[in-house]
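All protein chains of the complex are present and in place, except for one that has been dropped.
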Amino acid sequence: MKFEYAPAPESRATAEIAPSYGLFVDGGFREAADGRTFKTVSPSTEEVLSEVAHGGEADVDAAVAAARAAFPGWSALPGAERAKYLFRIARLVQERARELAVLETLDNGKPIRETRDTDLPLVAAHFFYYAGWADKLPHAGLGPNPRPLGVAGQIIPWNFPLLMLAWKVAPALATGNTVVLKPAETTPLTALRFAEICRQAGLPAGVVNVVTGDGTTGAALAAHPGLDKVAFTGSTSVGRAIARSLAGTGRRLTLELGGKAANIVFDDAPLDQAVEGIVNGIFFNQGHVCCAGSRLLVQESVADELLGRLKRRLGTLRLGDPLDKNTDIGAINSPEQLARIRQLADTGDAEGATRWTAPCDLPSTGYWFPPTLFTGVTQAHRIAREEIFGPVLSVLTFRTPDEAVAKANNTPYGLSAGVWTEKGSRILWMAQRLRAGVVWSNTFNRFDPTSPFGGYQESGYGREGGRHGLEPYLDV
Amino acid sequence: MPSPAPALAPADVADVTATDSALRRFLHGLPGVDAVGLEGRAATLATRSIKTTAKAFAIDLAISMIDLTTLEGADTPGKVRSLCAKGVSPDPTDRTVPSVAAICVYSDLAGVAAEAVRGTGVQVASVATAFPAGRAARSVKLADTAEAVAAGATEIDMVIDRGAFLAGRYLEVFDEIRAVREACGDAHLKVILENGELATYDNIRRASWLAMLAGAHFIKTSTGKVAVNATPANTLLMLEAVRDFRDATGRQVGVKPAGGIRTAKDALRYLVLVNETAGDDWLAPAWFRFGASSLLNDLLMQRQKLTTGVYSGPDYVTVD
Partner (left out) sequence: MSDTSAARLSVLKTYKLFIGGAFPRSESGRVYDVTTPDGRWLANAPLASRKDARDAVVAARKAFPKWSGATAYNRGQILYRIAEMLQGRHDQFRIQLAEAQGVDADRAAAAVDAAIDRWVWYAGWTDKISQVAGATNPVAGPYLNLSSPEPTGVVAVVAPVGSPLLGLVSVLAPVIATGNTAVLVADPAAPLPALTLAEVLATSDLPGGVVNVLTGRPAELGPPLAGHQDVNALDLTGASPDLAVDLEAAAAETLKRIHRPRTAEDFTADPGTGRLTAFLETKTVWHPIGV
């Protein structure tokens, strides 16, 4: 018998969207100095959701000035008072979680199941966690007298818009810094809704400023001489450019960049859970995840069996309307990203790998790419070396643990890795040798505010989350 | 869907069950189960939202999959007869409601049930083999089975010897299931693993395979008489086992979660597990059952809500 799930859409009315939004500077919303705007669209329908102010250099100047003016007062507050603001924000996020989840899903294209069950709970948890640090900084083990740096410029990507905001803003405020945040061009709406939450929380004007815009806005912010600290999450190429532009300035910099993680499956793995881990590793959030397990390294002796199970499982993934509560795979965030995924996938064909696509119908409007895997991939293929940032898995095989480690580490990146085996000593042996900031053993893509996250090598530097996440915002 | 060629031909099955050590090697060679990952998957599937037409379909399907059960020391012929009436015609005001799959009773009442459901298509399931503990001589268990079948039971729900299993005497458990299957004659055999006493998911996977190799038509989670009965996670695991067993041998085995499934919402979640793990082929009373008693009335109330648009109450379904 066929059990077809009827449409189960989350109500979009939960999240009202205004026809236009301004920049959030010094506690108020305002138009861009030069009056420019840009449109933000829903990736699943191509519908224009709103027009948003396009911040330019003058707006970045104004925001940095507001943050600078707010810094003395904010940093002088007793830690316990700063903590209470952050606790308020955490609670307001929880209160408005459904609205924020719907808004995120509309603007980003990711399934409501993920925004509801992953993004929003983590956002609230992150503020709640760092709130508690605000009055305990001397106990963080970073030195007896940790001091805030000043004004932080923070530039975040489109893949987890509100969660990346939380990862940036929560530790910065807890440590007494003020911030100018630049959300991604394609996903500005939840950051602006967060600005409203800051007002509801009574946060002093200028402590958080949000300047929306495109890459030029981000570049103007990153290079602004009025900053003490720059934090960036995004592509390695942009991260490199920021590092170059800050050379010799003495401004502090943390970077959370790309990855090409190996997800390594041994023949004694718990296979059904490994299949789930592989699916979660690369198809979670349409593969728009810097720590995605985009290279599956499977032991040759179990490769056929694992791939059979994996393909069968991919056949059950539900792609479509991101607002439908039963959707597993949403839309690709933008036409540019879709073009990049297509282009890199095409190199997989051209270089001789074998493409397999999950059986599913793609909607006729919006930006979509079906869950795809390539077999017969070698380390030399572009799809094994370059970050695709989409739902495309490259499958490679190995014979011995040493070979698995060598292949896993054979990349300039080093953000994350996965290991699947029921043998405890092997897990520890692997975890010790993998050059990656996060190693998930017998699980994948788990996140928690207490758990430091960040990469080795060209995946960037600095850690976000946990006690370690305080250090980039403190002078110790 | 890719289905690998059968990896276990009948001759292979004979090999792996030839000796205790061969059987142990086989069962311990099955892939391990990561508890957190398994429970996580079950929890994710529990978030599926089943609405409108899908809900109506699933409610009727769930009703048709119920083994409507009474397993009390106080059971009487009268109680069993009224349960049979309820199972055959769950909602006297609405003839479009399907009958349940079976009535499940103790073996001494199998004859009463068989009489009451004659000609309706509803099966009579009898627990046997010294249910629920299973602590009796094998001759007693086989006699229990044979008498239930003779009295008209068309399905037998046996319990495995958990003591022997936990002591590692797998072949003894295997032989006993075989013997009971033989005693069943034409009746279908459901093998109760009693997951709560097996304690680990690895054990549940091994016991599932052991029962299937021994000829079970169904594998069943639990007796309903211990602290932990059917859970979404252990049922998901058993669904993976029957799926893999069919891939390996070509033979399809059913799954029956029992104990603790009381609401329509629970039942629909189990059907989602079936749908997204074993697949369409198991979405029929021949391959999936719910061992339950109060579940039926909640399904009926939800069904009335869908039909009428207003919430139903316990006085609008029959109590038996």
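The first chain written gets the first letter, and so on, giving A and B; residue counts start at 1 in each chain.
Following the convention adopted for this analysis, contacts are C-beta pairs under 8 Å (C-beta built on N, C-alpha and C of every residue); 3 or more make two chains touch, one makes a residue touch a chain.
As the structure is a prediction and not an experimental result, all values here were calculated from the model.
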| item | value |
| --- | --- |
| Among A:S50, A:T178 or A:T236, residue touching the chain not depicted | A:T236 |
| Absent-chain contact - pick from A:A6, A:A65, A:A97 or A:A431 | A:A431 |
| Residues of chain A in contact with the chain not shown | 125, 141, 143, 236, 239-241, 243-244, 246-248, 250, 255, 257, 412, 427, 431, 436-443, 446, 448, 450-454, 456-458, 460-461, 463, 466-468, 476 |
| Contact set of chain B toward the excluded chain (per top definition) | 34-37, 39, 199-201 |
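One rule holds in what follows: only the chains that are shown with their structure count from here on.
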| item | value |
| --- | --- |
| For the chain B and chain A complex, residues of the former touching the latter | 1-4, 31-34, 36-38, 40-41, 47-55, 57-58, 61, 240, 271-272, 274-276, 280, 283-284 |
| Complex contacts: residues of chain A adjacent to chain B | 1-8, 113, 117, 268-273, 276-277, 304-305, 308, 311-312, 315-316, 325-326, 422, 442-443 |
